[in-house]
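This view holds just a subset of the chains, kept in their places.
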Amino acid sequence: MELESKIEGLLFYKGEDMSVWDLAKLLRVSPEEIDEALNMLEQSLKNRGIILVRKDDSVALGITPELSSIIESIRKDEITKELSKASLETLSIVLYKSSSAKESAGITRHEIDYIRGVNSSFILRNLLVRGLIEKTTDERDNRRLLYKPTFDALSYMGVASIEKLPNYETVRSQLEAVIIGNKNDE
Amino acid sequence: MEEITTNIYKVRAGTFEGPLDLLLSLIESRKLFVNEISLAQVTEDYISYIKSLSDMPDDKRIADVSYFILIAATLILIKSRSLLPNLVLTEDEESKIVNLEARLKLYQIIKNASIDVKNNFGVKIIFSPLERTWSEPLFSPDQSITIEIMSQSILNVLESVPKKEEKLGVVEVRKVINIEAIINSLTNRIQSAINFSFRDFAKSHGAEDEQEAKVHIIVSFLAMLELVREGIIDVVQNNSFEDITISKEVLASSDQNLQTSN
């Protein structure tokens, strides 16, 4: 049995995201082999009812966004789609500013406050409770708290990875340009 | 889409997320680019907006007034430079101006991106599967499930719930001095003395600490600019290292100042 099929089965069983590392351990292969198999799985799932969602070092299976409205009609619980102006701004910062590259993933509250010009702690808490962002500690400095988008945030946006967000590349390069042009900030 | 644009451009008290939001809206409503010139042009609108905030009753006033005031300080630097051509700014002041421009540009990029987020959020969702029921739950406790640990855990939980004030973002809102009151006081002083130092004036409010002193200076400066605009006083700064002198005014010259700056 192919590695990609094994991964598919495990993700199906779990029903939530799994890290590349966990998959490698369970399937007794290297993380690189998992990565490669994930790329193939992604291809195999094209035009199927299931889609592979990837974020940082984790993957999950979700239902293709084409089925979104049918699933909404059979769901028991209501889905809150409303975001206040402040939540929308803050979520956008976390989505576009936290790159998917491992070493620079996440953004601090200080950086968010700096961009918005106001204190964002209340809004961040709301987004955490709604499961749209998550809080982690910086691997290199565990006193630094970093905010990142969750799998749910990508799911609500209907994208399988951060890079597929609308105008992602453009927004990223615009942000880079301002930040590089103003190196002496803060 | 149309609804969004009209909402953003309407300048009304309490409708802005913060100072950058307000500032950007003022600039965009004039169809200007973000730069020092456009910032100078919207300074007065910005200040009158803050005034409308400080006129609001306490309970309606937004918690973030102090953030608005902080940005006002930089705007005043920009405005002063356009009003007083011989004003030389310090390196620190220069970098504050550059910084504000950059922040505003960052904010603008995010603001535009957030329109994309708004238009796509929840429209086509990639749903996660429902909770799996592969097998019956199997009771598997571990040794930490004891009454002692549970009663300690719940206390930890309750301790980390944010307090009501924190939640509203009213962490520490300094009572901002009423700009109107300062204008009145300034007018009185002008009537009694022809020349007096701005620094003395700002000091005379008896600030409790440095932070508060800064707020006083800013608010005083705002009030002063307001008077300049109304043509009541003239601001003269003889030398960049000297204090700003306020004197009773020759009406015509301040009008001119204002025209060149606008």
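By letter and in written order, the chains are A and B; residue numbering begins at 1 in each of them.
The rule is simple: a residue touches a chain if its C-beta (ideal position, glycine included) is under 8 Å from a C-beta of that chain, and two chains touch if they have at least 3 such contacts.
Only a predicted model underlies this, so the values are computations on that prediction, with no experimental measurement involved.
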item	value
Overall stoichiometry - one representative per chain kind is placed in view	A x2, B x1
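One rule holds in what follows: only the chains that are shown with their structure count from here on.
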item	value
Chain A partner contacts - residues on chain B that touch it in the complex	17-21, 64, 67, 71, 95, 98-99, 101-103, 105-107, 109-114, 116-132, 134, 162, 166-169, 171
Chain B-facing residues of chain A, complex	12-16, 51, 53, 60-68, 71-72, 79, 81, 83, 85-86, 88-89, 91-93, 95-97, 114-119, 121-122, 125, 151-152, 154-160, 165-167, 171, 174-175, 178-179, 181-182, 184-185
